Structures are given as structure tokens and as C-alpha cells.
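A protein chain is absent from this complex, but the other protein chains hold their places.
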Amino acid sequence: MATVKVSEAEKVYILHGIRDDLRVDGRGCEDYRHMEIETDVVSNTDGSAKVSLGHTAVLVGVKADIGKPRPMVPDEGYLEFFVDCSANATPEFEGRGGDELGTELSNTLYKVFDNKHSVDLKSLCISAGEHCWVLYVDVLLLQCDGNLYDAISVAVKAALFNTKIPRVHISADEEGTKEIELSDDPYDCMRLNVENVPCVVTLCKVGHRHVVDATLQEKACSVASLIISVTHKGTVTCMRKTGGGSLDPESIFEMTEAGKRVGKALHAPLMTLLQEEESLGKKRLKVGFLG
Amino acid sequence: MNSVAALCLNIPDIKRCIQTEEDRTVTVRTLLLLSLWSCRSSSPGGAFGYVHSAADTWGVALAVRLPFIRSLRKNMAGLELLSDQGYRLDGRKAAELRKVQARMGVFAQADGSAYLEQGNTKALAVVYGPHEIRGSRSRALHDRAVINCQYSMATFSTAERKRRPHGDRKSTEMSLHLKQTFEAAVMTQLYPRSQIDIYVKILQSDGGNYSVCVNAATLAVIDAGIPMRDYVCACTVGFVDETPLADLCYAEESGGVSSLALALLPRGGQIALLQMDARLHQDHLEALIEAAMTACKGVSKVLDEVVRQHLQEVSSLTGE
């Protein structure tokens, strides 16, 4: 995990600031940093999004492939997550250095999406027990400056929103062998309903208070943090505690409430933004990394 | 540009036509050529470094529909790489480069970073250093800096999903080649006992991965303020019908063209890396190297422009 070294004096400064609801970069305790989102940035994918949150930058690509449904749930497709902590983000990730963090992040994503409501998996089924769509969600970390979970979850949601799955037509010939035909028309495609896709809110316990969207410096001052995934309605789908320290039950309750509040407030502008971008259609100026 | 947009909108129609026809190959090709012809007539661009936007648009349009690309790839053997009129698959002339766009200083945390796209191949390069040797000290060199490179590809960068971003034989080799190229170009003797990290990531791959990586990394090294002997520019060239083709795209690379990758320090005409695959008669080698060198010089002009523009922007921001 990318870390920074913070001196004792700096720690005290940050702690005192947070006590007075004033953070080093001028934010309040429940404010996010400046966030930029752009979808459809990699044309080789079926859906992609680039999110930057302060200095943290992630790129998510979704590829749809036809696979075999899981035997336990023959009428559902599934999602596969992979997080690539590339050396671009920090030299510590060179070689196999980023594997550990990558596995941790992708496992959290699996947990966040492990419920019936976040994505309608039934719509990914092509023919029960035989074929289904597998969505490979590949996350690429480009730069780390704290709060990876939130940035990744927003990027995944945006990429899934952007995903266009080609429509399929199943035709059976006389012998009963089925043939799957993919539509060649780029506009004849299926979109996913991402309304229920949760976003992750990470709350860092710093001193007696907790902050949202902690930078690396703030992270270094905190003993433990709580990862909460919240839907747009404010339902919590997954919760995890990370970090070495401990949290008392009361503060967990407080943090969950705050997480729900922040999560709800995060969803609404995100969805409007995505829809706005979508409605621009071809007129949209693609910026990517050039802007 | 109007015709380009028209071409975009026309794609579903083109495909519908294809489905009704029996011989897909011929139809695709004729339609492709027809539409590109129409584009070309409206915007006469053929100079070096300037590339037809139609080519890119096509690439994008093709990339949207994977099954369509796959079917196209099957037909690749039937597609002629250079038409009788002297146009290539994506409407370029033989010596024409793809459009090169780049930006320096993409990320704030790294010491140097750059993003470069050449047609539909997109790469991100990041430089850390010069800094103390990481890991075992025994790797340190007493008279110059160690250059450490890692090449990796995003799992979604290719048409078929890649399982691992790096660590296979090909990416290890690519890392080695990058290292070799920059050992020749960077003035390593200025930083004894230290290390310079160059990490390159391919975000989208459409041929010429090595050359795009080198070009992106050059900009990143410049952004990091590390002195180099000259810009290192790389380009891939192929050889079809006695004609060298500059800056190959994926369709051409996989179409069985003998390709040559060359990294050049343009001012002295020194070759930092030379690599060639597939068969080529010795007599053609000179023409091919010559074409590659010209192409590299074209790239170097674009890179120089990017650097100058970046400097201008930065200096105007700092108020100097």
C-alpha cells in the first residue's frame, strides 16, 4: 500500500484541524475532493470510465464475453473483478509488489456486488444453463493518493453505466443445435440498469472524529477505517473495517449513519452527471488524458 | 470533417449491405475504400505528422463492435494492405504516420509523466527518479545510473482480454528493450549510484506498441527533467509490394507483413534499437531502414512541438 511518512508535529496539526472540522486542504469532515469522471475512454472495451479524485486516478474497463453460467445459478450471468495495481501508481507496485493490494481490492468489490439487487444478473443470461454474459471489470490504478475504494467504486459504477452489450439472437436449426448470433449494429445493444449499484464510502477515524475521502496524510493519522457500500436509497450492502486499530460500537454506529448520508448525497449528482454526458452523444468532446 | 461524421453514421448501413452480400471481403474493402476516398477528397492532408482523421474514426468505429472486428480479422488475408492507388487499409499513404497526440505532466505525484496516443494505440509513461537504489545495493553502478523499466498492458487493452498485465515472456522482453533503448539515450553517467524508473502502460493496443511506449517514455523522461542525448523516437515500418509502410497498425502487423522496429536519436542518426521480424530480402533492408528513419524524424518533430507547447503553458502559468 502506498504510504507517506508524516512527522509527529504534522500529525498533531492534522488531528487538531479535524477536531475543529477543518482539514488541511480546507475541506470539511464530510466533503469529497474534486472529482472528475469521464466515460467511454478506451474504445477497445464495451464500457470504460476514468475517475480522478484529487491525485488518485483510476481507469476501469468492462469487457463482455460469452461464458457458461455457474452451475448453482444457471439463469444468471456474472461479474469478474480484477484490480491491477500497476507500477505507474507507485514504484512499490513493481513486479509482484501490487498483487496483495490488488487481491484485497478485488475481493472487496466481489463482496460489494454479492447481492441480488446491485446488478440484475438475470438480464445477463442468454440461454439458461448454457450461455451467459460474463462482464470482466478490470480496474487499473494509475495514481494513488488515498481513498482508493471510493474512487474505484465510482469508476466501476460509471463504467457499468457506459457498458453496451451487443444484443444476441438465438436461432435453432432442425437438429436442435442452437446458434448464437451477435448483432453487428453498434446501436443495437443492451444497457445495464445501474441505479442500484452501490458506491463505497470510506470513513477514517481520526482522533475522536471521522473523515470522508482521506488523503494519504490523513490516513497515516488514523487508526482504523470503515468501508461502507451504500446504494442510492441509503441501504448498506457491505461493511468492512480495515486498519490495525479498533473502533468502539458507538462510533461504528455514528460512522454508518454518516456513511449513509454521504453515500446518498454522492449517488444523485453522479447519476445526473452520467446521464448528462450520455445525452450529449456524439457532440461530446472526448478529453481522455489529453485535457 | 463532415464526411467523417457521415462515415460514422453510415456504419450500420454498411454492415447491413455486407450482410446481404455473399462475399464479405470484397464488400468491406470496396465500401471502406469508397468511404475513405470521399473523406480524402474533402480534406487534403498527406503531410508528415499530420494524419487523416478518417483513419482514427474508422478504428474507433471498428473497435466498438468486437464481433465485427473478429470477422474482419478473418478476412484479413484477403484484404490487400496496399491498394493499387497507393492507399492503405485505414486510408493512409505509404509513408504517412498516424495522428500523434500527446500530453506531458499528466500526473502530479510522479517525477515525470506523459500520455501519448498514436492512432488508436495509447500509452501512459511514468518516470520516478533519479533516486537511491531500491532493494539490494549490489545493483548500483559506481559510474552511472541504473535504468529500470517495466512494460505492462492493461488487461482490457487488446480485443481479447489479457489475463495478466505483465510478467509473460513478451512483456519481459519488451521491458528489456525499453531499458536498452533508454540506457543508450539517457545521460546516465550524470547520476552515479542512483536509479531511474520508467514504467509504461499500454491502455489500448492497436499495433506499434514498442514504438508508442518509447515515444511516451521519452516525453516522460523530459518531463522529469532528466538529460538525454536527444529525443528517442521509435517507429515500426513494414514492407509490402516493394513499398515500405510507416507506422503499422494492428491489422497490418498481424497481416503477415515483415516489420521492423527502430528507435532513433534523430540528430546524429544513431540507432538505439533495431529489431526485425519475418523474412525480408537483404536488398530491401536499406530502403526499409531509410523509411523507418524518416518516420522517426517525423515523430521527433511532433514530440518537439509537444515539449515546446508544454513549456510555454507551464511558463505562462508560473508567470514568467
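To keep things simple, chains are lettered A and B as they appear, and every chain counts its residues starting from 1.
Rule of thumb we're sticking to: contacts are C-beta pairs under 8 Å (C-beta built on N, C-alpha and C of every residue); 3 or more make two chains touch, one makes a residue touch a chain.
To be clear about the criterion, contacts and distances are computed from a predicted model.
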Task: Among "Exosome complex component RRP45", "Trafficking protein particle complex subunit BET3", "ATP synthase subunit delta', mitochondrial" or "Pre-mRNA cleavage complex II protein Clp1-domain-containing protein", the UniProt name of the subunit that does not appear here - done: "Exosome complex component RRP45"
- [ ] Would you mind listing the shown chains in contact with the chain that isn't displayed?
- [x] B
- [ ] With the full complex in mind, choose from B:Ala145, B:Leu248, B:Leu265 or B:Leu303 the residue touching the hidden chain.
- [x] B:Leu265
Task: Listed residues B:Ala140, B:Met228 or B:Met276, member touching the removed chain - done: B:Met276
- [ ] Pick out the residues on subunit B that sit against the missing chain.
- [x] 169-170, 172-173, 176, 180, 183-184, 260, 265, 268-283, 285-286, 289-290, 293
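By definition in this document, only the chains that are shown with their structure count from here on.
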TODO: Can you check how far apart subunit A and subunit B are, centre to centre, with Cα atoms defining each centre and the answer in Å?
DONE: 30
Task: subunit A contact footprint on subunit B (complex, rising order) - done: 5, 8, 11-12, 15-16, 18-19, 59-61, 63-68, 101-103, 106-110, 115, 117, 120, 122, 124, 126, 128, 134, 148, 150, 152, 154-159, 161, 165, 167, 197, 199, 201, 203-206
Task: subunit A to subunit B touching residues, read off their complex - done: 42-46, 48, 55, 57, 59, 61-63, 65, 82, 84, 86-88, 90-91, 94-96, 136, 138, 140, 142-145, 164, 166, 182, 184-187, 282, 288-291
